[in-house]
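Report on the following structure.
Note that one protein chain of the assembly has been removed; the remaining protein chains are unaltered in position.
To keep things simple, chains are lettered A, B, C, D, E and F as they appear, and every chain counts its residues starting from 1.
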Amino acid sequence: MTIRNLPLGAFLVRGLAFALLWWVLADGRTDAWGLGAVGAVAAAAASLRLLPPVRRRIGIAALVRFLAFFLWNSLRGGLQVAVMALRRRPGLRPAILEISLALPPGAPRLLLVNAITLMPGSLGARLSDDGRLRVHVLDARLPVAAELRALEVHIARLFGVARGGAS
Amino acid sequence: MIPLLKRAAVILAAASFAGALVFAMLDLPAPGVHLPAAVEANMAASGVAHPVTAVLLNFRGYDTLLEVGVLLLALLGVLAVGARATPPAPAPGEPVKRMFARLAAPLMVLVAVYLLWAGAIQPGGAFQAGAVLGAAAVLLHLTGILPGWGAPGLRLRAGLAAGFLIFLVVAGALLAQGAVLAYPPAQAGRLILLIEAGLTVSLGLILAGLFLALSRDSGDEA
Amino acid sequence: MTDPIAWLILLPLFWATAAFLLGPGRGARLAIAALLAQCGLALQLAADVIDGGARTHAVGGWGAPLGIDLAVGGLSALMLVLTQAIALPLAVYARAYFADGAPAVRYFWTLTGFLLAGLNALFLAADLFNLYVTLELVGLAAVGLVAAGGSARQVAAALRYLFAALVGSVMYLLGVALIYGAHGTVSLQTLAPLVDARAPAAVWIACGLMLAGLMLKTAIFPFHYWLPPAHGGAPAPVSALLSALVVKASFYLILRLSLEVFAPLAATAATALGLLGAAAIAWGSWQALRTVHIKMLVAWSTVAQLGYLFLVFPLLAPDGLALQAGVMQAIAHGLAKAAMFAAVGVLMLATGRDTLEGLAGVAGRMPLTLFAFGLAGVTLMGLPPSGGFLAKWLLIEAALTHGQWGWVAVVIAGGLLAAAYVFRVLRQAFLLAPADSPFHPVPRSMEWTAFVLATASMLLGLQGVELMSLLAAGS
Amino acid sequence: MTGLELSVALFLLANLVAALIAAERGPTAADRMLTALLFGSTGVGVLVLLAAAMRLPSLVDVALTLALLAAIAGIAFARRAWRGISGD
Amino acid sequence: MIEFASAALLFIGAFFYFAGTVGLLRFPDIYTRLHALAKADNLGLGFVLAGLALRAETLAAALKLLLIWPLALAASAAVTYAIAQRAETLGIAPWRGEEEP
Amino acid sequence: MSGGMIFAGAGAVLFTMGLVGVVLIGPLLRRILAFNVMGSGAFLVLVGLAQRDGGADPVPQAMVLTGIVVAVASTALALALARRLHRLTGRTTLSATDDD
Partner (left out) sequence: MALNEALILAILASSLVPGLIIFVLAESRIRLRTTLNLFGAVAKLILVGVLLAGVSAGEIYGFRHTVLPGLDLVVKADALALLFATLSAVLWLFTTLYAIGYLEGSPHRSRFFGFFSLCVTATMGIAMAGNLFTFFVFYELLTLATYPLVVHRGTPQAMRGGTVYLAYTLGGGALLLTGIVWLHGLTGSVDFAHGGYLSALGPDYGGQLQFVFLLLIAGVGVKAALVPLHGWLPQAMVAPAPVSALLHAVAVVKAGAFGVERIVYEVYGVEFAQSLDLLTPLAAVAAVTIVWGSFRALFQNDLKKRLAYSTVSQVSYIVLGTALFGPVGTVGGLVHLVHQGIMKITLFFCAGNYAETLGVHKVSELDGAGRRMPLTTLAFSIAALGMMGAPLTAGAVSKAWLLDGAAEAGMHWAGWVLWTSSVLNAAYFLPILWRAWARPAPAVWPEERVPARGRIETLWLLLLPPLATAIMTIAAAVFADSAWSPLAWARLIAAREYSGAMP
């Protein structure tokens, strides 16, 4: 990474975030600020190199709503698996569905793939470049597809993007 | 029949060896030399706060110097087995895993620096830090962001050797003080940190290199 | 500042690293220059030991048992001189050998630098755990050198070698663990007065484990299986380094530990070690007589010659004859085997073949190299006036002095067997060459280095006094 | 009250062992890859519990490192080990 | 009160871990087992971390514990996806039995 | 029997198991694993025996850290060689004879 094309704003923001993380890691100790600064700068530099900053506005409210939605569904997902595992008859009816994503490529789609894995009944198994996602479901009778659409809406709102032509 | 007999004989012999060993260990009197006391007594002059780190980088720092050499040697061996002049093309990427790598790697850099710092006060230090750094590189390679290695170029070689070389230069320079690696107590902490910082980078590269060079034979990139 | 003890370890580490930085295949001239300096340092150290006796260097300034000491005495000074003296001509040889930039040279200089640093560090170590690290340094460098060609045969040989080396080290390490548990220290100097014949069982087991591990690394019969493919399959300069020096390192360690620390325990295993030595002589020679590959013949000869080293143990006595014999054999064999592999490398390059059959006619075409091979062979046979002869003389004298007749027969028979396999080669070389056999020119410097090494192994037989006075100094 | 953390840790350890055995014996090679996931979740849990039980804060660092490294192991497994030289 | 909440969270965490293990043992194929691990175990870890964070001595220590969870989640999601994708690529078909064998 | 002794005893057993493995197991990958088991056994004995009286001893702990790095290095080299052999010959074991 050369200094010339270093986006200063993003660098400062990320550096600050990493410095905060350092503070957490170092158990709040302040005698390590020297090395901490080195670490934060190095991490920020690496992060800028790996994830060049993209203009994107993430609203606080949307984030909170998304997190709530996600946590709640994680809990549901966990409970569902637990129930299936502990029931005398798990009642599985697995299948692999293929759905086309309405989200634009990049971070939104990737977040979706990761999130569905942690949500009830579904597991991302393959994301193609053209936006088709193969999803493994525990029980084909459950409305997984509908929940996916809900998730899509949350993510679209989070990133402030429009959902493209959903099928 | 014969292999079976051989098996049985080996296992029987091993079992009796293990038994004898355990009994012999139970039978040991208390040792005549007590090094923890000596370590304790010299902690103040060691330049670090954690006794294991003190032993590792000061009292028995010479072992560690050679040990870094061993690690570098292993990489040399791996490179020598099948040196390929041109680096293989990066593996085809996969966006989901790639995204994870892009997020995790900077965090791992931070954690590595943290572990390096933590070495002075708790178990940890250059080796763990280097391992995390190396793991970050491996992750980037696995997800197709970092290409595999052919023959490392000059900059990479410098990075690989830097930690060892710094260690070596410090060892040689301190010979002027009377002995290899005889740190003056006042400078010990700083010198050890310098060595550890160098080692972190180099060990990270070496460990990553071990993996990346290994992956040349996996047939994945072909 | 100029303590040769420290520089003998740091200098090769420096140039090994520098060679790595310079890039694949580079660093030959640097290595040769540094090796010249190392020769000077080793000689300086030997002179110091003769004048001032044994001494130590406290690494880190702490001193044993908290810190690590380096120690030099007569025996280690001798081994250091030998190592540098063999490495320097072999470096000159290797520079010519690898002039064509074969793949094996890419990391040759770096690996060799580490190997030599490891050897020097091993000879100077005075701490059981530090010895473990140096053993690994030597072992991994050696395996890397064996593997460097990258052919399937070499890789398999390297793997076999690596397993032997690793299992050997880890056995040694368990021994160290038990010793630390028993005595709370790994410093040889601190341990020496603590170990006696009434040692607890764990110390006996430790002694046995360390001995077994080191024997595995020394490739003494029946642990020899890994040596012939490794030494026989590597490029000639590598084979020379391995056979001349690397196996000696673990032998040196057995000898030193059994003299300095475990003397009360080692005596019980002495006869068994001698018998293994005898078996090694018989088996190694027999295989050398059977093989059709010239390099394998030389490698099997190493197996046999290592047997002589182990004949020393049952004859160790205060009169020092057997110790002198062992050291003389180690030095003479080191020089001779380096010369022999160097010569064989030349012959193989020249004839383009690796079998004995391919040697027909080389007596006429490469007399100097064949002469070098012959001189080295004379040392292996133990014929005068070589160093091998003095070793054999001392061994026989030690055996006769202690009335242990059987070893005389072993030594004599071993010499005759060596003659049989050495003359297999010479005989073939004197045969008339087939008219159409191809012949490639080989740099003269390679022929001359082989010759110089062989001559050194010969002249050694005339300079035993100096060596023995160095051996006696500080021990 | 470190007893609770220790007993939960031991319980998780038992879970881990049982799951590891199941994963290793699984019918497909993919089952063996679950090992990495197991260490990533259960292993980290055990470590943080032990850190609290034994008052060893450094174990939290180990847990954090493990969480990161286990992911790499899993991805590496998935990419390579499936048809590695173990002969599967 | 905090003590009690913390203990409860630990128990809940242990329960999810247990359920995950049972799922791993009982579920019929690699995909279904992945579900068990990806959901139950991660939830278990979350509860355990939360329980321990409640009794942490400093804020930084508590945050450090809580930091582990997103890390573990991200890692777990990535690995789960990697394994599932690999299984898919290799043509391992999902289990289709109506009932457990 | 102290905690240290339990570690040491377990180490002795592990070492022996690993040794048996190295001797009896053919496939290289598992043999490398067996060697690592041996090494772990030795490390356990080193640390366990030294603190059999309860007190921690930083010296063997440091030695074990050194030993682990050495073991990692050796393992990496062994794996590289095994893979190379597999790539070149398709074999996953060393042949029984000396001439490879």
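Just so it is clear, a contact is a pair of C-beta atoms (placed from the backbone, for glycine too) under 8 Å apart; a residue touches a chain by one contact, two chains touch by 3 or more.
Just so we're clear, the structure is a prediction, and the values are computed from it rather than from any experiment.
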item	value
Residues belonging to chain C that touch the chain removed from view	324, 361, 363-364, 367-368, 371, 374, 378, 381, 383-385, 389-390, 392-394, 396-397, 400-401, 408, 412, 415-416, 419, 423, 426-427, 430-432, 461-465, 468-469
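Criterion: only the chains that are shown with their structure count from here on.
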item	value
Where chain A and chain D overlap in contact partners, by chain label	B, E
Highest C-beta pair count, chain pair	B-C
Separation of mean Cα positions, chain E and chain C [Å, integer]	57
Gap in Å, rounded to a whole number, between the CA centres of chain F and chain B	16
Distance from the mean Cα position of chain E to that of chain D, given in whole angstrom	11
Multi-chain contact residues (two or more partners), chain F	8, 15, 19, 28, 45, 49, 52, 59, 63, 66, 70, 73-74, 77, 81-84, 86
For chain B, residues contacting two or more additional chains	21, 25, 28, 35, 39, 59-60, 63, 67, 70, 73-74, 77, 81-82, 96-97, 100, 103-104, 107, 111, 114, 123, 218
Sites on chain B touched by chain F in the complex	6-7, 10-11, 14-15, 17-18, 21-22, 25-26, 28, 30, 35-36, 39, 51-52, 54-56, 59-60, 63-64, 67, 70-71, 73-75, 77-78, 81-82, 123, 127, 207, 210-211, 213-214, 217-219
Touch list for chain A against partner chain E, complex	21, 23-28, 74-75, 77-78, 80-82, 84-86, 89-90, 92-96, 113-115, 117-118, 120-121, 123-126, 134, 136, 138
Complex interface listing, chain A residues touching chain B	14, 18, 21-22, 25-26, 32, 35-36, 38-40, 42-44, 46-47, 50-51, 105, 107, 109-110, 113-114, 124, 127
